[in-house]
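Of the protein chains in this complex, all but one are displayed in their positions.
Here is chain A:
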Amino acid sequence: MFGLFVSRRLFFRYRDLAPQLVPLDYTNNPDVRLPYQLIGSMPELKDNPFRQRIAEVFSEDGEGNMSLNDFLDMFSVLSEMAPRDIKAYYAFKIYDFNNDDFICKSDLEKTLNKLTRNELSEDEVRMVCEKVLDEADLDNDGRLSLDDFQHMILRAPEFLRYNHSLYENHTVELCIGCLCFAF
């Protein structure tokens, strides 16, 4: 998966977040978790509206506190080289705010409000939610299942070609060199 060198770099990246907490020696597998506050303050995540969700999804305890393995997990999925299916799978999890394995209306509303920083009025949000459900909900149960989601997202133009945005005016220097999560 990752060569050792990458794991090492990621490990140091992880350790740099809290040098006092993370031991250098992992042979005895210490049970160390970094709190969400530290994870969320990484430059790769700190401007992301979904950072908390990302941390929650990838952490074992579901509260954003990450062990080294969760950390590696997260980066392997966020990596540019991760395949699309896996990205879609985790994207679904991220957008599924209430963990019920469906993206329902409240999840959509949350997503929208996070995306637009509450700039849209309630009517607009409701309308967009309706439209999204209308478009993507194939089995008409009023919420998006993983299948619906994948069916929709794998056709997205952003997903088809790795679209590196024009907004990126300074390259974020990353440990793996990539956080291209082209959801």
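Note that in this section a residue touches a chain if its C-beta (ideal position, glycine included) is under 8 Å from a C-beta of that chain, and two chains touch if they have at least 3 such contacts; residues count from 1.
As a convention for this text, contacts and distances are computed from a predicted model.
Not every chain of the complex appears here, and the one that does not is recorded in UniProt as "Transmembrane channel-like protein", selected from "BHLH domain-containing protein", "Transmembrane channel-like protein", "F-ATPase gamma subunit" or "Protein DIS3 homolog".
Per the touch definition above, the residue from A:18, A:104 or A:128 contacting the chain not shown is A:128.
The set of chain A residues touching the chain not shown comprises 1-6, 26-29, 43-44, 46-50, 60-62, 67, 69-70, 72-73, 76, 78, 80-83, 85-86, 89-91, 95, 99, 108, 111-112, 115-117, 119-120, 124, 127-128, 131-132, 135-136, 138-141, 149, 152-153, 155-159, 164-172, 176-183.
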